[in-house]
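A single protein chain has been omitted from the complex, and every remaining protein chain is retained in its original position.
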Amino acid sequence: MQQEELKIKLSALLPAATFEEGGEWLTMQVEPTDWPALANNLLTEPTLNFNFLFCLTCVDWKTHLTMVYHLSSRTFGHNMVVKVQLDAAKPVIATVSDLWRTAEFHEREVYEMFGVNFLNHPDLRLLILPDGWEGKNPLRKDFEDPINMIKL
Amino acid sequence: MAEQQAIQTEFPGKIHEIPGGGVVLSKLDDIINWARSNSLWPLTFATSCCGIEYMSVAGAKYDFSRFGFEVARASPRQADVIIIAGTIVNKMAPVLKRLYDQMADPKYVIAMGACAISGGPFFYNTYSVVKGADHVIPVDVYVAGCPPRPEALLHSLITLQQKIKSGLTREQIRIGKE
Partner (left out) sequence: MIEEIGTTPEGELIINVGPQHPSTHGVLHLVITLSGETIRKVEPHLGYIHRSIEKMCESLTYRQFIYVTSRMDYLSAHINNHACALTVEKGLQIEVPARAQVIRVLMDELTRVASHELWWGSMAMDLGAFTPFFHAFRERESINEIMEETCGARLTMNYMVPGGVVQDIHPNFQKKVKAFLQLYKLKIHEYDELVTGNIIFQNRMKGVGIIKPEDALSYGVTGPAARGSGVSCDVRKIYPYEIYDTLDFEEVLETAGDSFARYMVRIREMQQSIRIIEQLIDNIPEGDFQAKTKAVLKLPKGDYYTRVETARGELGVYIVSEGGTTPYRIKFRSPGFSNLSILDHIARGSKLGDLVAMMGTLDLVIPDIDR
């Protein structure tokens, strides 16, 4: 499906969403409360069928955090990006690991690196960092480590 | 020529001819050092990229079993030398210490690659890398490179053998002082 068709279809599904200009793939901005229903629709709707979540990450913009989900459809071949803005002080969002099982590990990594709390995640704990690093979120921009980090 | 003689491994000692055969006179320390250096068994310990060069040295082109390192043991209780091939990070450091403690004396350590010597390419702006394996365990021989060529690793193995034969290893110096 081409980008224009996708845009029309997705606006019909969720009128409140906005789209970003430019970029290689269709980029959609969604509120955290609308995300679970939209994710379910993206997976189960027969003409969309985004069954391959290939990248799940987070970007720290200091005033807010943005979750970025890259989705692709193996049956139709179209790709899209969904961005969800979260509050920097208390970032909370629903998990998608019941829809795409690959999100389990990816969300654990975002939890330990950025401190985002995923609701209803089956097993939310540290994955890569050693014990004792709960609460210190290294990939945030305000991570302080005077011994190792050199400020340029 | 002097270097070639240093590498030749003659049995240490002087042979005195007597009718019916000969007598070898030597120091017990020299004979024990000679035997130890020629059959060091390494522990299979490779954390990252240097591990692949270590495996190349074990292969047929650069063969380290010529020098006695043939049998690579998986258990630290049965190994003599630990070749730290790869980066050591904060989570792995206690594991490395535990492995080193489990090895029986006399044991030797070779730090292979820039990461094991000083943190290597991961020195600046990393929150999880130990800047050199010698912060965790004492090291005998350092091999530079990222990754070091197989010939460099062979050179370091031979250097370790010479160090053992000359009686300058840590345990021998410590025992000598007591």
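The first chain written gets the first letter, and so on, giving A and B; residue counts start at 1 in each chain.
We adopt the following convention: a residue touches a chain if its C-beta (ideal position, glycine included) is under 8 Å from a C-beta of that chain, and two chains touch if they have at least 3 such contacts.
Being a predicted model, the structure only gives us computed values, none of them experimental.
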Neighbours of the unshown chain, displayed set only, are A, B
Checked against the full complex, the residue among A:L53, A:I93 or A:L124 that touches the missing chain is A:L53
Residue, one of B:N38, B:S56 or B:S118, that touches the chain absent here:
B:S56
Of B:K91, B:H155 or B:R170, which one is in contact with the hidden chain?
B:K91
Would you write out the residues of chain A that touch the absent chain, in ascending order?
22-25, 51-55, 57, 59-60, 68, 70, 74, 77, 81, 100-102, 104-106, 126-131, 138-139, 150, 152
Positions on chain B contacted by the hidden chain, ascending:
43-49, 51-53, 55-56, 59-61, 72, 74, 76, 86-87, 89, 91-92, 94-95, 99, 121-122, 124-129, 146-147, 149
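In this section, only the chains that are shown with their structure count from here on.
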Distance in whole angstrom between the CA centres of chain A and chain B is 48
Can you list the residues on chain B that touch chain A in the complex?
90-91, 124-128
In the complex formed with chain B, which residues of chain A make contact?
129-130, 138, 143, 145, 148-150
